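Heads up, one of the protein chains got dropped from this complex, but the rest are sitting where they should.
Presenting chain A:
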Amino acid sequence: MAALLRSARWFLRPGAAPRFPISLRLLAGGPGRPHAALCRPAARAGPVARGLLSQDRLYAIAAEKNYRQEEPTSQRRNASQFDWALMRLDNSVRRTGRITKTLLQKVFDNACVSGCPGGNQALLLLRSCGSLLPELKSSERTELAHRIWDKLQKLGTVYDVSHYNALLKVYLQNEYKFSPTDFLAKMEEANIQPNRVTYQRLIAAYCNVGDIEGASKILGFMKTKDLPVTEAVFSALVTGHARAGDMENAENILTVMREAGIEPGPDTYLTLLNAYAEKGDIDHVKQTLEKVEKSDLYLMDRDLLQLIFSFSKAGYPQYVSEILEKITYERRYIPDAMNLILLLVTEKLEDTAFQVLLACPVSREDGQSDFGSFFLRHCVTMNTPAEKLIDYCKKLKEAQMHTSPLQFTLQCALLANKTDSAKALMKALKEEGFPVRTHYFWPLLVGHQKEKNVQGIVEVLKGMHEIGVNPDQETFINYVFPSFDSVKSARAVLQENGCLPESNIFSLAELRCEALNGNLDYVLSFLESNTLSFSFGSLRGSLILGFRRCVDINLWSKITELLYKDGRYCQEPPGPTEAVGYFLYNLIDSMSDSEVQAKEEHLRQYFHQLKEMNVKIPENIYRGIRNLLDSYHVPELIKDVNMLVEREKTDSRKIMQLTSSDLESTLEKLKAENQPIRDVLKQLIVTLCSEENMQKALELKAKYESDMAVGGYAALINLCCRHDNAEDALNLKQEFDRLDSSAVLDTNKYVGLVKVLGKHGKLQDAINILKEMKEKDVLIKDTTVLSFFHILNGAALRGETETVKQLHEAIVTLGLTKPSTTISSPLVTLYLEKDDLPAALKAAIDLYEKYKILPRIHDVLCKLVEKGETDLIQKAMDFVSQEQGEMTMLYDLFFAFLQTGNYKEAKKIIETPGIRARPARLQWFCDRCISSNQVETLEKLVELTQKLFECDRDQLYYNLLKLYKINGDWQRADAVWNKMQEENIIPRGKTLRLLAEILRNNNQEVPFDVPELWYEDEKHSLNSSAPSPVETNIHKELLNACQWKKSKDAYNIFLKAQKQNVVFNSESYISLIKLLLVKDSFIQAMQVKDFAETHIKGFTLNDAANSLLIITQVRRDYLKEALKTLKTTLDLKQTPSRIAVTRLIQACALKGDLENIQAIQKMVNGLEDSIGLSNMVFINNIALAQIKNNNIDVAIENIENMLTSGNQTMEPQYFGLAYLFRKVIEEQLEPAVEKISIMAERLANQFAVYKPVTDLFLQLVDSGKVDDARALLQRCGAIAEQTPIFLVFCIRSSRRPGKSPALKSLLELIPELTEKEEAYSSVMKSYVLDNDVSSAKALYENLSAKNMKLDDLFLKRYAVLLKNAGESVPFVEPPESFEFYAKQLKELRESPL
């Protein structure tokens, strides 16, 4: 042997450096360079001196190889995959010196999914299976390596020698026992030539098991091949001799090395040290260490850590502390120590691991950062006994290394579903005085729930009991009940096992669960027999869902009545009226508009039954419900809810708003005094209408007919329509016309009239109304068209042929809406309902001939098929195929057969040669099946279209899954998954996600990887031309950037796409333009707009984008363009935003551009309400423009006329000129200020119109012109009496910062105001907002001097201000929150005194 070795020197090339100088070694292990974790002894046998160096080189080489070898085009995807994997693994190694199993698994799975992974990827994966995985047992790591090896080979990866070597390396690192000769044989079989590295590693493999003979054999072989022998080989031999029990020879190897001309380096010494450590020979270890110290060699902390591992692994933990003392704690020490700790835990040497952990130099002073979590987590994974865990936790806490080790460990145990450890840890927590909370048990329950493991659930509940934690309702409902077939069986099993809680929690959970499932019978009987007391509120959410799932209205009513009347359920202060009112509101709010429409009759019945039961709801909640119903397009229900309003209380609580009876007495008084009653009458009529008191309102109208105003008529007409009173509605309408033939009602009122007149057979009158709508150019919205449809359809269902025909004719010929399948379908419905099929078919055909629409042809065909009317079917089919083509006819017939269950016939049709998929028609039928829940029909459709040419199978299955999801049918969904595989369909991401969702919702395991959700527009899935991946990516990027409001990024992406000739859809461009406009990148926005306009046919901006564009143009003073944009917007029938229009008008006014303001006024005429534009905007700005043009007198005259002439457009109290005044003052238009002042005073003094002068006064105060304000006040004392206007000013100002000086001045000018609660509260709020302590003090003292009783909210505000200023509070600060007092105050104001 020695001879053999001595000759080894001749293998070495002369001059080759046999060892690495220290500097290079340090570099290899220096900070910032990726390197491996702790190397196991065998790892030292690497081809290069340090295994560490080889680690990062391999990554580098692999990456390089990738770029050089692979074709850029065909392999681009692979390359990017590889980059991603490399980046992830490399990052992990760089940061922590290790890789987690999950990460490796993920990279592996990814490589498999991508098809055939490249050789470099294979290398990367294989070489990660060694010491980079300290958290895995050696055997598991090797197993993983083999799994990867086999799998990749199957996928077609071609292995070369580098792969075999990598595998060898993994074997060595994992101390895997294998036969080197077999390994070589295997390589030979694969026709791969072993290289030097292979031999070196095989030598190391022999040496690892102390087989010197084997090693020698290989060495001899190397010699024959003239291969050089390196330090690594000698190091391996040291291990070899040592493991063979021959320490003397092991030590001798060093001499041999020197003789061969190789000076032993630190690696060799470390190998020797490890050899001694394995024998527990501390003395020799110490001696060797001293020897190394004396030489110019240097051992790193990492080397010492390895020594620690060798000692403890060999069973000599007693020497660990001695080695720890020698550690110098270099900069990279912590990650290395962490890896050693993990490795020790994996080897079940957790006590040594903990010893190393405690010795770690971590800062403990701040008591904030936690260290040791990784250790605790890994201990839990490796099933370290709970007592040990608890002990470690205590010690970590004592050592101040971790703030909450027990809680953390418990979390790990819960995550890993280790029930026993978790229980022990919770007990320990409790003993330590920490709370153990109910939700700590939920993860354990979830674990059992997934397997429906009832016994496991029971065990957890018992455990809870032991620890003294009571399960709450959530625990039962969310985590216990789902594992049982029914709540009943849950109760039985729990009772049997003695873990039914004694309290009523279980019963309540049961109740909520049954309510949720719509089992209202149970709920009712429970509530009736119940002896528990609980609040209605706790049941509300579950009950609402239950109501919606149950159609038995009697149960609805009975339950509601019980909750209302039974004191057990509504004990809390607001009382049953509030509780039930709130419940009704929430019930309706939780339903969609279509649901409410569908259940209209149910709800009506329900409300009537509640009325019978004398259930009441508060007025304010009624108003909320009214608004909801209005927005759902079911105003007919409003009167039914109105019956429930609690009247008595209404009167008293509305102190400020006059009630009908108050108004009535005022009216009589005025009448008696012979004063004008017009306004009061109108108010009274409107109030009565809102109280749904038609009788009284009509009586009043009759009594005071001559004083009726337009507004009163409008409300009254609407009321009569709602009450189905056609006679009076029509009379009123005629009176209304006589009063003012030019007056226009709003659209809904016209529609109401048409509806009620049509219903009562007054066809000519209804048609006249329609004509009037056309003449007066009433706004027709989508909802209006929908209402027309409902009117026609209602008549069709009632079988009123003439009504349908005449009204339809009028609507269409007047051009109120274009003929469409929807609006015209009632003409066909009419006959379908009467079962007059020939007439129905004729009606459809007539409509086609007239308007080219064919409504309800599907339904007609279905009926014909059902009745077996062969001749008529033939007629229909001839017509369709002649007019719309044979394909359309075939689809029509196919759907009709499917719908009627004639599957055989359907099959024949769809198998007609030449028929191909029509995605839109198929989707139409799918949607129909889904919305009417026809499972079988849809299943048949999917089945029969299997062979259909160009059929998008995935899309059809997607639809099927959608339906299964609605029905919660996971078994069928799961079957779809199999069928798709059978059919070899590659599902889209959205299909997989949907499937996963269904399975998860039903507590099933998901058998595939769910693709991540991206911006995917489902609408586009039907598009035939699929965009290329590059396009999709860049599109995603754009949407992403827009979403995160990164305007620059988004714009750059746009430029990039432009270069690549990628065109996005309109929506994307609009989003981008909007974003750019918001960020004031006007030029870029216009550039995008131009591009979109030239690349997308008919591209236009939407309302929001156009509005933003107007605002931006105004800001940049491009008024002409802004006007153009407004015009375009309106031409497109879009509604611009109020702010955009207002800004534009204001900008014109400031330029004195009267003409354009008037032009805008014309443009938006009729749209004011939908834009939300007040007429005052025009009045203010026209005046301002006139003043700017020096036409002050004209402006003033106009305003004065408006306020003093008989036909006022605006009631004086709403005639706000604050904006005009402010601008005039701001712009220092002195002559205008003077004249306006004179006008305002004249209006006040001569016409008793005080609003303008008060507004002017306030604007003077607001702009700091206190002296002018004072002078005005002296001239016009009546200003001081305009308290309401002041209060509004106070309240509004108090919401904005910086207004306290104005408010202060106002109080000084009008001192009486100080006594008004609204005023002083607002002023205090403003002082607090502006942090004006001295003024606040003055106000407080002033008020206290007057002995005013200050409310708590006021005091609270003041106290907080003082406290923040560091001053003492001269009274007891109200202890509750702001909200508490605000609410208290509100209640106080509303309740009668």
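Everything below uses one rule, namely that a contact is a pair of C-beta atoms (placed from the backbone, for glycine too) under 8 Å apart; a residue touches a chain by one contact, two chains touch by 3 or more; residues count from 1.
Rule of thumb we're sticking to: contacts and distances are computed from a predicted model.
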Worksheet entry | Undisplayed chain, where the name is taken from the UniProt record, one of "Ubiquitin-related modifier 1", "SRA stem-loop-interacting RNA-binding protein, mitochondrial", "Dynactin subunit 4" or "Kynureninase" | "SRA stem-loop-interacting RNA-binding protein, mitochondrial"
Fill in: Residue among A:E189, A:D283, A:D1267 or A:E1379 that touches the chain left out of view
A:E1379
Worksheet item: In the complete assembly, which of A:V1177, A:V1261 or A:V1323 touches the absent chain?
Response: A:V1177
Response to the item:
Sole touch to the unshown chain from A:R95, A:K225, A:K348 or A:H439: residue A:H439
Fill in: Per the touch definition above, residue among A:E692, A:E1318 or A:D1351 touching the missing chain
A:E1318
Response to the item:
Where chain A meets the left-out chain, the residues are 403-404, 407, 411, 414-415, 437-440, 442-447, 478-479, 656-657, 1000, 1074, 1077-1078, 1104, 1107-1108, 1111, 1137-1140, 1142, 1174, 1176-1177, 1180, 1213, 1216, 1218-1219, 1222, 1283-1285, 1287-1288, 1291-1292, 1295-1296, 1318, 1376-1380, 1382-1383, 1386
